[in-house]
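Structure first, then comments.
What you see is the complex with one protein chain gone and the rest in place.
For reference, chains read A, B and C in written order, and residue numbers begin at 1 within each chain.
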C-alpha cells in the first residue's frame, strides 16, 4: 500500500520532506500548498505533485495524511483542522510556543482520535535508537546520569531567531525530548544557565546562543545538556548514559571513515552539516518538552532550579 | 527520466539489485527472467515487475538496460546478446573465468559501441571514493604503498566454491581492481601465498581460503592484499595508501557509532555483514583484474613472482 | 642535586608518594613519620628511609622539603609548622575543610615566604596540560564552554566518606580547579544538583555520590561537571573545551592500544584504576576550589545558583 500525502508548506523543511517522500517507495506526494504560490509551484514541478490550496488538501479524498511544515504560528490550527478532516498528521515541532495552546490543540486531536506525530527527528536517529535499546536490554544497569551535547553548525539568521520562540523552545526542546526518552523518569526540576557568546545580534533580540541545563528526576537521576548555536566543526550531536553497570554512548555520524596522517597529525573530516530524519513521537511528548523549555527560561531569569510536574 | 530495467537472474544477488531499483526513484524494474520460473515469479510479485523470458527481455522495446546476475558461465554470451540488441549492460563480475573468452566478449561490446559496467561494487563505496579523491588532490604526495585488508564474514558453501573460479578470481579480483584504482600504475609483477586455514572442504575442492598477495609496479610501487574467507567479526574491508607526504586510510563502516563501557572494557558492535553498492567500471578493468588473479594462482603453484603486462 | 624529603603520613597516599620518590633519581626519602609507629616502620623498611617523629622531621637539617599526607584535619597546622621551619611543602588537598582556616594558614605561608604546593594532581596530567596549551596557542579561539566528566572507579569506604568533607570538597574540588584552569575567568555563580544513586550508606552519612554542577563566569562562559563515585569501567576523566573556533578534548588514558574483534564486536580494555601524578598549584588555588565546593553544597540545599566572588 502506498500512503498518499499532502504537504502544507513548501519552504526549506517542506523541501526536505518532499525529497524523503520521493525516495520512499511506500509514499506518494499528491499535492503541495504554500502561502507563496511560486514556492508551491516550484516544488510541485520538481516532484510531480499538484498545487492545491491548503483547505483543499485538508478535505481531499485522495490524500491520507498531511505534513505540516508551515511557520509555527499556523501549526496548532492546522493540526486541529486536519484532525477534524480525519487525516493522519505529521507536524514539525513545536505544536505551538504557548503551553496552554498546545494543550487545547492536543485535546482536539484526542477527541477526534487522530494520529499525530511531532517532528522530534532525533528519536529516529539509528544511533540514539541503539542507545535506548542497550538501556532496555539492561546493558548498563539502572540509568543514573544522561549527558547530551547538542550544537548547531552555525546560528540562524535574525529573522528566524525572532520567530523561533528562543533557544530553549527551538533548539533545546529536542534535547529535552531526548533526555526524557533516555532518563526513564520525568524531570521534577530544571536549572539552566544561558549566555550570548556566539552572536551579539542574538542577544539584542533577547535570546541566548549558549546554554547548560540540568534536569533532575524524583529518584535523583540527573541529565545535563550543553547547547551552542555554533560549532565550527559541524553538527555535533552526542549522548552518553551512565548507569549502575556501565556507560553507553553515541558518537557523531560522519560521511566517511577516512583519515589522513601527515606531519601535522591525524585528521578526519568535520561532521556533517544539518541532517534530518523523517517522523516522530506524540503531541504529548511535544507538550512536555515545551514545559521544560519554559522552565529553563524561567530558571535563567530567576537563577534557581524550577520545579516542574509533567 | 526513468531508466527501464530488465533483470536476468532472480537469485541472491538479483534480489539485492531488485531492492536497490525499488528504492531508486530514477529507475523502474520492468521485467525479470530466471531459468527457474518460480524464482522469477516470486521476485516479480514482490516488485510489481512482469515475468518474461531472457530473450524477450533482450529484444524488448520498453527496456533500456539489462542487469545480468545469472551464473558466471552465462555472463559473456548474455553480454554479447545484449550489446547486439542495443541495451546498456550491467553485469556482475566476472565477465568470464577465462581470460581469452573475456577478451572476445569485450571485442563484441566495443564493436557494438555498447555501454558495459562490471560489478566491482567497491569502487562505489564512499570511503574508497574519498581515499582516491584525497590521493588525487595530493593529500599524501606520491603513492608508494597500498595495503588492502579484505575478509568475508564466512566461507560460501561448497557448491559456490566449485563454480567460483577459486579465491583469486572470485574474491581477490575485487582487491586487484581496487589496488589498480589506487596504485596509479599497472602492476608488472604478482606474488601470492595461499593456504587452507578456514575450511578443509575448500582445500578438497582444490581452492584456498586465506591468501597474501604482493603486486609491484614498474616504478616500484607495492600493493599488498590480505584475504580470508572468514572474519568472525563481520565483513572486514579496509585500505591504506602510504605516500611521500602522508597516509590515507579508510576504516570499516558500522551501522551505528554506539559504544558500551563496563567492567569488561569498551565494546562496539561487530561490522556489517555483506553489503552491496550498485554499479561500476568497464569490461577492460574486469579483464585486467582477471589477468592478475590468474597470475596470483600461478604464483602460488610456482612459488615465484609472475610477470604480467596489462 | 638531590632533594631530601621527609614524609608525614605513611597511609595509602603516603605509600604512593614514597614509590614515586624511589623511582625519581633526583629525590631521596630521608625519613618517615606516622601516628601509627608500625605503619611508619613498614614504609621506612620498604624504602630505606629512617623512622622519625613528625616534629623531628620538621626541624631536621638533612631534610629540604616535607610531604604532608596525614588526615585532613592535620594539614593546616603542619603546613604552618613546616613553613616556619623553612621547609618547602607539598600537601595533599585540601588544606582544610574550613575556608576561613585555609585563609589563615595561607597567610602564615605568605609571611614565611614558604614554597607550598597543593595536590591537585590533574594539572600535571599530560593530556590536560596539552588541552591548556592548545587553548593558549589559540587553536579553538575564545573559550566558551567547558565540560568535565569525572568518575571514580568505586565509592570509598564509609570511614573515608565521614572524614572527607563530602563529595564536593573531596572529589569535585579537583574538577573545580580544572574548570578554573581551563575557563580563563573566575566563576561568579555555582549551581549543583546532587543525588544518592550509587550507595545508600553514603546517603545515610549525609553525603552524595552523584552530581552535576554548572559554573558561570562574568562574561557568560559556562563549565559543567558530571561526577559519580562509581564507574564500572574504571577511572573516567575526560574534558572538552568548546571555543569560538573549535573544540579541544582529552580522552582517557589506557594501559595499551590493543583491540579484540570477534563475533561480539570490537573490545578495548577498561580504563586504568586510580592513578596519581605527583605535585601541583598554589595554596591560593586550593582555597578558591574550596569556596566553589562550599557554594555547590549550598546550591544543592537551596536549589538555586549561588553567587561567588573569588
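The criterion applied here is as follows: contacts are C-beta pairs under 8 Å (C-beta built on N, C-alpha and C of every residue); 3 or more make two chains touch, one makes a residue touch a chain.
All values derive from a computational prediction rather than experimental measurement.
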| item | value |
| --- | --- |
| Among B:67, B:106, B:131 or B:196, residue touching the chain not depicted | B:196 |
| Hidden partner chain, touching residue among C:8, C:95 or C:131 | C:131 |
| Among C:45, C:115, C:260 or C:307, residue touching the chain not depicted | C:260 |
| Of C:247, C:295 or C:308, the residue in touch with the unshown chain | C:247 |
| Touch residues of subunit C, complete complex, unshown partner | 22-23, 25, 126-127, 130-131, 134, 139-140, 245-253, 255-263 |
| Absent chain, residues of subunit B that touch it | 141-142, 144-145, 147, 149, 151, 189, 191, 193, 195-198, 210-212, 214, 216, 219-222, 224, 226, 228, 230-233, 236, 240, 242, 244-247, 302-305 |
| For subunit A, residues in touch with the removed chain | 231-233, 261-270 |
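In this text, only the chains that are shown with their structure count from here on.
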| item | value |
| --- | --- |
| Centre-most chain [mean C-alpha coordinates] | A |
| Angle (degrees, nearest 5) of the CA superposition of subunit A onto subunit C | 180 |
| Relative to subunit C, chain with the most remote C-alpha centre | B |
| Between subunit C and subunit B, distance of the C-alpha-averaged centres to the nearest whole Å | 57 |
| Gap in Å, rounded to a whole number, between the CA centres of subunit B and subunit A | 41 |
| Two or more partner chains touched - positions in subunit B | 261-263 |
